[in-house]
Every structure is written in structure tokens, then in C-alpha cells.
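FYI, not all chains are in this one, though none of them got moved.
Letters A and B mark the chains as written, and numbering starts fresh at 1 in each.
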Amino acid sequence: MTTAFPASRDAPAAEAPAPVGPMARRYAEVRQATTVLALPLSDEDCCAQSMPDASPVKWHLAHTTWFFETFVLEAYEPGFQPFHPAFRVLFNSYYQGIGAQHPRAQRGLITRPALPQVLAYRLNVDGRIARLLQERGSDAGLLALIELGLQHEQQHQELIVTDLKHLLSCNPLWPACQQPPSGQGGAEVPAAPPMAWRRYEPGVAEIGHDGSGFAFDNEAPRHTVYLARYELASRLVTNAEYLAFIEGGGYAEPAYWLAEGWEWRRSQQLEQPIYWRRSAAAPAAPGQAVGWEEFTLAGASPLWGERPVVHLSYYEADAYARWAGARLPTEAEWEVAAAREREAPPADGGEGDRAGPPLAQLFGEAWQWTQSSYAAYPGFRIAEGAVGEYNGKFMVNQYVLRGSSSATPAGHARLSYRNFFPASARWQFTGLRLARDA
Amino acid sequence: MTTAFPASRDAPAAEAPAPVGPMARRYAEVRQATTVLALPLSDEDCCAQSMPDASPVKWHLAHTTWFFETFVLEAYEPGFQPFHPAFRVLFNSYYQGIGAQHPRAQRGLITRPALPQVLAYRLNVDGRIARLLQERGSDAGLLALIELGLQHEQQHQELIVTDLKHLLSCNPLWPACQQPPSGQGGAEVPAAPPMAWRRYEPGVAEIGHDGSGFAFDNEAPRHTVYLARYELASRLVTNAEYLAFIEGGGYAEPAYWLAEGWEWRRSQQLEQPIYWRRSAAAPAAPGQAVGWEEFTLAGASPLWGERPVVHLSYYEADAYARWAGARLPTEAEWEVAAAREREAPPADGGEGDRAGPPLAQLFGEAWQWTQSSYAAYPGFRIAEGAVGEYNGKFMVNQYVLRGSSSATPAGHARLSYRNFFPASARWQFTGLRLARDA
């Protein structure tokens, strides 16, 4: 039960070994990390699409490759020929400047090319990029485009995890595609640190990328902001805390909700986060919430009270914050506070303009909703050409998230990183850190 | 990239050879014919679902098996245990009497169980049915249920073809899954016979199943109808004839259309049958329509003018008939006329109550829309239990089709067979034979 897909171009023949530069090594590592994500999956797992917002794993594998083919090879490779002409349309996500796109909601219908052909597509492009790096590895423009492609690839690595999780959650069997992490399979989850407030004095500050190392265009330019006095929570909101909101009637009281959020909740009859469901099973270990379980990539899991709550929409995060007498931080508040955690302490042994315990869980646990609408920084310039469609054209009706999540690839997060999603998005690893006026 | 699906029950061990009765042989043949349909397909092809009305091939493979497990094994097998408890829900199509059903529009999200597990499910049930036939092969009730299951399976064989065709047509590559038939790959298609009218005199007649051999419940009881004088076309409408309707402005003139059909056409901006598209390629052989091609299971094909037009909705068939100064036949007109083709000619050498050339293409080319709404025959009784949901509960807002198509399994068609689909359905092999008052 297989089929031959007519590739228009064979994979290149083996090359004689050659010295490999740092970008070539980094390219190979990042690209391979993507493929590794697909290893435990069947061809079917990689093909299906659970909703228009999510994409099939196979499509991610192809689209990230299309990015290198379109923006790097087409610009730099002499005598460029596409791997397959139809891929230009099939795996274009949203770049109007490149041409037509296959309808987003129908990505799951692309059973051909089959997964092996897409993997061949990856190998083909990888080989051509490697050769290009050998031949023109000192071309700054080329290196910048490849770095952009790798950062883009890392974004899709996280999307592969979130989209796959959503797909598997739609299966009533709640199937697993990975082993339970330690702490979910039976070992206990350690208690979250006590929550406290860290205070920041008012004044001007700078945010945005400072120019060293890679950043997306939307992180620039670095610019001045003025912040009033504020406080941030020293850690993220936990599952147990969010459960108290639910059990205190949080999903039944409109006063906690934005009007649009209440209508969103009501019309879909939502009563809890997307991957939670009630369970009759008794907790098997201390720290597991009574009466609930959640879907994870390892299948059904007890709900561990001390873990940060994830998969909240902006509406849910905002409602929780109101219920808790707090609010969401702005992105400037978040970035300024996070930056100060990296500074040396004041010489006098005090803390200068801040007070309270250092901030935990800034990175690696959950993206943190901010109340900041995703907008251009003062002086923001959109890049020329199709690659300029990367960020700027989404600057409406989305909200900025800061930090990074457990699914963010190592090395991808930054102080100035601006993730963004619509207020209704729930399938990302999105949590919250409370703020309040002080 | 594969995954182990935890089957709750192993396939039975090999049996000692035993004499095989006619039903066991027929069972094996029909079941295997289904599997053969999936042979040229990838796991991905078998998993995807292109629209709620169509189902994945894998789902068909499982659902037909579920039918035998639920209606035969559960009733007859001592100590019955289901192959997998979740399959009862996952592969139940619409039987409310059996319990809940997985949402129809989400059948394409069931990547687990994987295709190999579903094939194992088929083998498991096949083995258990074989044993049952060995042990109780003379039980008339058992044999009747198995025959029902086989007829049901044959219906799904045709649906596998139509659903797969729709899926592949959504891929802009228009991929092929079979070799071009002779006549499409280059050899010429023979000319259709000339169209003539065959006349039937008025009077009472009988239609419905006469009780010999298998029939679905909706074909009974045989009963009397009265028919006025009418005429039927001696063959089906061809692609070339339908093309004349299009090129004569048929899709732009509301006077030819039912009001609901016009709104259906207008709101979707439909201008031709579902699998036709305009083509700049010059015809390669006589008999190919100029300026058009069509999607087939062998990929893009020239549009052969002499072939019967297929994939028409009721609205399109009715509009063509009005444009042609004719109408759709009733199902009684069709059945009475088809039955008379099998009778011996009158002894006097004349034709008695009919006149004109015999009817061609009654079976094996295209299902033929009738103007008859799908309704109960006088005296129709719904069977007891869940199996009674087979036909009766669909008797509203559907139209009867008669004959059979090129995708109907051999031996499945009957004079009294009543196929039925909503007026908007286009993805079946549906054509038309004209009728008129005489």
C-alpha cells in the first residue's frame, strides 16, 4: 500500500567530505531536530489536520524546507530549479508575494506527496544548502537568510508539538506519542515556590532587541518606554490555583470576563481549559488534583496541582487575573523585569529600584500572556520583498506572549522575543504570570 | 515512524482446514474485494477525509468490520468479547440503537488505530465469522445477517471509490491511484448508440422486490402502481450532450433550474460538473471534447464526449432535462421499463405495450436520478432493533437513483434496487436517462 511520487529532481549524489563551518553544523542540528520530532509518528499521524489553525506534521516538514528553497536557494543557487513545481503553492503558508497558496483548512488532504517524498525533499534541500555554505559560507546576506530560516524552523518545531497534541486530543482514545515524563508517570512533582510580589519603581527604561545576535524584525528597534510603579508575581499561576478559580464558579460569573471572552465561553459552553476533563479516578499520589485529569503527549495524565497551568486562552488568563484581584502584565513590564534579573545587584547590597524575590519560571515553562496588543515598535520597518511578510502583517487583533514554553527549542528564547496569538487561542503552551499596580 | 496500537484481543490461531460452504466462500470473496481496493493506497490516502459526507478508506475498512462484529458476532458468538471496546463508538456510523458515535466530520482525525491495526481487526473478525459459519452454517438467521453484512460491505466498496476520488480531487496535483482504463489512456472511446425514445403504454404494473434472493427492506413489499403513457431515452445522456448544455448557457439561465437548485449553483458559483475543468490542451484523439478535461482515478483525463456524463447533482440532472424538453423518470417508470427488457417478446412478433429500441446502459455505467423522493412503499415495515435503522430513517429529502454504476461491485445491482442521495450530492457516479410524457 504505497505509491510512487514523481519527484522532479533526484537527491544529489554523495559529496566528498569537506570542512564544515559553524553555520553548516548549526543548520544540520536544527534541521535534524525537526525530523526527530516526527520519528515516533506514523504516516497517518503526520498527515492529519485537526483544525485550520493547526497544520499536519508533514506540512511543517515540507513548509520549513520550502522556506529555505524559496528564500535561500532561489536567491543564491546558480541555475536554480525547484524540487517540484507544485510545492511552491502546496507549502507556501501565507506569502502573497510568492504567489498562490493551498487553502489552509485543506492541508490535511494532501496525502500526496507522501511522507517519504517530503523527507526526500528535506534531504534534497539540505544537500543544496550544504553545498551553498561550502561555496559561499562567508556571504553575510546568505548567512542571515539561513539563520532566519533556522529560527523559523524552530518556531515550527514548537508548532509541530502543539498541533500534534491538538490532533491526538481529538481522538477519543487520547493516544500517547511519547513516554510519560518523570513526574507524570508516578514520581511526584515538586511543590511550586511560594508566590510573592516583586516590585518595580517607576521610570523610563529601554526594551527591544539591542542588536547583538539574531532577532526577528518585530523586536526592533530598541526604544524607550515609561513605566509606572508595578509588581509582578514571582512565579506562574499553577494548576491548583486555576482549579480554585474553576471550583469557585469562575466559568459561571460574567463579572470576571471580558465581554467578548464571556460570549466566546458561553457560545462554546466551555467549563475548563481545553485539555482538562473530569475524572472519577482517585489520585494516586500527593499533588494530583482530585477529580480531574489532563491530556498530554503521553496520553491521559493526572492533573498535577503544582505545575504551571497551560493552554489558557487570553480570555481565560484575563478572567483568572480579575478573579485574583490582579491583571496581566504589559510586555514592557515583563521585559524590563526579566532584564533586571540578569543585571548585577547594586553595589550597596540593596536592590535599587526593585524589591522582592527574584522571578522564577521566566523561560521554559509556559508562554506568558501580556495585555499588550501586538503592534509595531516606534520606528519599526518592514523588510523589502516577500520575507517582509514575516511579522508585520499580523499586527492586529493578536496579543503578545513573553518567555518561552516547555516545547520551545533550546536556544530559541530571548528577552526581547515577541510571540503572539489571537485571544481565543488555547492549543499553545500558554500560561500566565500575574501583575498589579503598586 | 510507526506506533504500536494495543489490541485487546489477538487474532485467532490458525485453524485446521475444514470444508468451506458457499456462504463462507462468498464472505471471503466480498471481504477480500474490499481490501483489494485499498492496496494501491498509502496509509495517508486511507486516513484522510475530504468532507463530512465522505469517509476515509480506513474508516470504511473498519466500519464494515464493525457491522459484522456488532450485528453478527455479538448476537451469535458464545462469550462474545469485542476486539477493542473503543471501536464500538469509533466505527459506528449512525446506529443510535447501538450507542454513541464518533462525530462524522472528524473521522479523518482517527490516526490511531493505524491502518495495520484496522487490517488486523478485519482478520480477527473474519476468522470468527468463518468459525461461526463452520459451526452454525445452517442457521437461517445467521446466514441472513451475514448476507446483509455482505451487501452492506458492497455498498461501502462503491463508497470507497467515490470518497477516495473526492479526496484525491482536492489535491491540486490531481494524483492518480490507478492505471488509465483502456479508452482513456489513448485508445478511442466507441461512439454512443443513437438516442431514441422507447414508449410504454399506460396501465397497472408491479414494482418492488418479488421475494427471490436478497433485497434490502426498502425494496419491499412488491406492490401495484399505475403508470400513464411515457417514454424513456434508449441510453444515458453523454458528456458531449451535457457539454452542449453548458456551452448553450445552461448554468447562466435560471429558467432551467429548480429554485433551490439555482440558489445552490449561484451561491457556490458552480459552472460545470464537479470533476470537470477547462483545459488549454488540444484533443489528442477524435472523441475528446475541446477545451475540457476531467479528474479520474487515473488522474487528469481528456473528456470523452461519448461516455455517459457522471457526477451530476439532482439539480443539474433536472436542469439538463428541462433544457432538453424532457424530465427525469419516476422510479416506477424506470423499474417497469427495465423489467420488460428481460421478458420474452410477445408471441405475435410485435412488442405489445412498448415500442422503440431496447434500453441500453441500464446497469454498470451510472446511477440514474429519478424524480421520486425516497419514501416507504405501501406496507413497508421497519425491522426490529438497531438493524432497522438501515434504511427507513433516511426517508426524507433524498431522491432515488436506479440502475448501477461503473463502481458498483459485480452482482450487487438489482431491478428493484433503490439507491438514494440528497439532491446536492455530486461525488457519486450519478448520471441521467431522460423521460417524457407521451
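What we mean here is this: a contact is a pair of C-beta atoms (placed from the backbone, for glycine too) under 8 Å apart; a residue touches a chain by one contact, two chains touch by 3 or more.
Since this is a predicted model, take the numbers as computed values, not measurements.
Shown here are 2 copies of a single protein sequence; counted across the entire complex in this file, the number of copies is 4.
Basically, only the chains that are shown with their structure count from here on.
Interface residues of chain B, counted against chain A in their complex, comprise 1-3, 38-48, 50, 58, 86, 89-90, 102, 106, 108-112, 114-115, 167-168, 170-173, 175, 177.
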